[in-house]
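Take a look at the following structure, please.
One chain of protein is taken out of this complex; the other chains stay put.
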């Protein structure tokens, strides 16, 4: 199995998925502001136009609502468009077409027309993107019947779920995290599918269920490793999908651990972390041995200055402390801090990151 | 106190609040598609242009995002605009300006500029509005730091909260329900304020806390009356505000009753009902004697046909049955059904309703 | 397409909408309806220039477009009645109609919502090398939505086979054009975007048809997107079955002026000037009355839809 050695970044995994989808189905087209440009959406679309031509890989005017509607129109006419927003914030301009049309076209016409559309949106941050360029708006999409909404964490899942999303006959909001794009993972070359509705237990543990979304899964795993050294076994569930939420995997885990903590990349109030808690409280109340807990962003927009973002984004150390405290376990803080101290500046994904976005 | 006899409809209460706000502060202007037209937004703006002139009461082009941004621009320049969408569905076109600008302008500039803007949006239904004209999208706004979001139920609160919203220096999403507009209530003539952040216990009861939003409060009270005859005392909390949620009133109630049920006008998944449950579970877990419960719309868009909307909107009978079942109390169903049977067709607010919307 | 068949198509639409209006009061069509009475010539003149494989999108006021493109009458009526045999099985009602077999690709009530869809459909047709023209109908008010400009820009950029038809009836609901737009022609903006422009008096079906034929021929030959603006007038209330001149939002005499140039009756008089023509007109009236009566009967014979089916419509 030489395959097992193949490690590529998530950005490369996404590019590979796009290329393979275009290869296997000529109805697949890719469009977005900057798709064929030299930066290629953080490298996720680089080379696609050279390979598949200008008739299938498009740049886009700055017209988010219009282009979304145009892609819906193409999708109901037999194409399978994949569109992309470099920041989820720009998708706010397209909420009308996403919510009123894409999500409902199949339903409104009683199932006569399909909308095979993938909308890639990127959350997270370079450095200092600030209030309008670093939102994590998954909750807005998660509330909408007719959409599927996914947030893969690993490069493996990113490829498999993107292929699944493109093959799916429904509109899928595919949420990528900027800080995951440069992380390498084992990603098989041949096309494969990861289902759009299944959470993944990526670390088993019997003391607490930590359901995490997207990049928070990375921090969650680090926290879990550190806590394991102190005898706290955290079960890390990578939620992977937001709509539908795989509640049964989460509920089963809570039935084993008795404790639920949810870590999300978004603001706490009105976010999907609350939805997970409400779902568990409704359906597995008696399994809960103690109050559930959300670890999310504070309810304020992201500031820009690194002096101000410090502490804004909960990291592994924050998670580990919060988990230990929630379980009433006292761990010498210096040990945790020592283990989880981030040597990279807190506002960049990798040490080599040099800006500007 | 002859005042106590004064009963006007909620639509009239809203119109009165607008008129009084315009009278007390010349910076208040009113704009929206149809504001000065003969229908006057279901009667809520009728006569205002005649009274305050064309320089303060405006019709609007069909340009939701643009007009919202224009109102933000006017608000940061010292005006106090009140704008209105006849349906909340149209506000989806303006999510960019609402979320990216209105909600953040004060924060982004570190408090230097205020955005005193009220956006009235109407949810609910005439008959048969269907998938694109009957959404209850409060959850989308409730997630956004920087917004205030309210949903008054009574005519009294509608007037007092609208006056408070207009006097507030922040953007307020003011959500009205179509089915409340023709309900009469005691509404004092002199201007008064109802705070934007306080839930109201509108019926005390020791067995179960029923937190309800907007029109669901009406159905909740009917259900509570019916259940009282069977010895179930329901504490009905009219949540009134969505952001901020008055969690302390709800939590205190749950501490007394031990049981939480939330009734919302919106889809269940990802809605604010889940937020209420998550908040209570996090902060008052031990007060809960049994699982919490959500009573919301099913996770599908509203259909149009009356044959299809039957059962789509939970009513008092549905609530009463669900509450009794949740408490494990068996009440002869015929008695409940008899008491709560709706003699008005299920798809209209009043018997006299004749369409078309 | 002969003058008579243009006339007949308009007459049929007029009578169908009158029948809807007449029966609306019975409270059995429990959804908003937006009638095109007075505006039939635009729908008919344009759609008569299309082939079956061409596609049409509409908006909130779409009965005429649906019928002119050949949409199934019974399915539309059943839909308005909220019945299982409706073209959306009752999910949609009057504001959501579709007939894929006829090339009526859908109408929904968010104004402007179908304009980018039409461009997307035209884009797909071009990418797939299909001989297909896509038409979208919308009102003067809808032109104020930014998405219209975004859609036109993309269509012109990619030279897509799309015909934008603006039915300028001077009002959006009860608000006159002059309260919403400055005094300049709508089509001039489309022209500046790079569309080819046609205009027509929307109460003259032959003029609309002639312009549409040229437009569609241009598009089939690979020409730039076309924007056709037609002046027209809505006779009844914005939404619902009634007259509403008493509300006073129209200048007095305006409605009467437009009624006097009624596209249907003007053509009826012209045609009736010969005895043969008069006979044809009378026969058409009779046939249409019969068709409408049976369509209503057939629609009302539909079973009722079942709420249990709804979740199945959500995802493909």
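Which chain is which? They are A, B and C, in the order written, and residues in each are numbered from 1.
Note that in this section a contact is a pair of C-beta atoms (placed from the backbone, for glycine too) under 8 Å apart; a residue touches a chain by one contact, two chains touch by 3 or more.
Model, not experiment: these values are computed from the prediction.
Shown chains touched by the missing chain in the whole complex: A, B, C. For the options B:46, B:97 or B:181, the residue in contact with the chain missing from this view is B:97. When the whole complex is considered, the residue among B:61, B:130 or B:355 that touches the unshown chain is B:61. If you put the hidden chain back, the residue from A:192, A:285 or A:312 that touches it is A:312.
Residue in contact with the omitted chain (choice from A:13, A:48, A:71 or A:93): A:93.
Residue-level contact of chain C with the missing chain is found at 144-150, 153, 156-157, 180-184, 188-189, 191-194. If you put the missing chain back, the residues of chain B touching it would be 29, 55-56, 61, 63, 65-79, 96-97, 100-101, 105-116, 145-146, 148, 169-170.
Residues of chain A that touch the chain left out of view are 33-34, 37-39, 59-66, 89-90, 93, 126-133, 298-301, 303-308, 310-312, 347, 354-357.
FYI, only the chains that are shown with their structure count from here on.
With centres taken as mean C-alpha coordinates, the chain found closest to the middle of all protein C-alpha atoms is B. Counting partner chains per residue, chain C has residues 88, 90-92, 96, 108, 110, 113, 146-147, 310, 313-314 touching two or more of them. Chain B has residues 65, 89, 93, 130-132, 299-301 in contact with two or more other chains.
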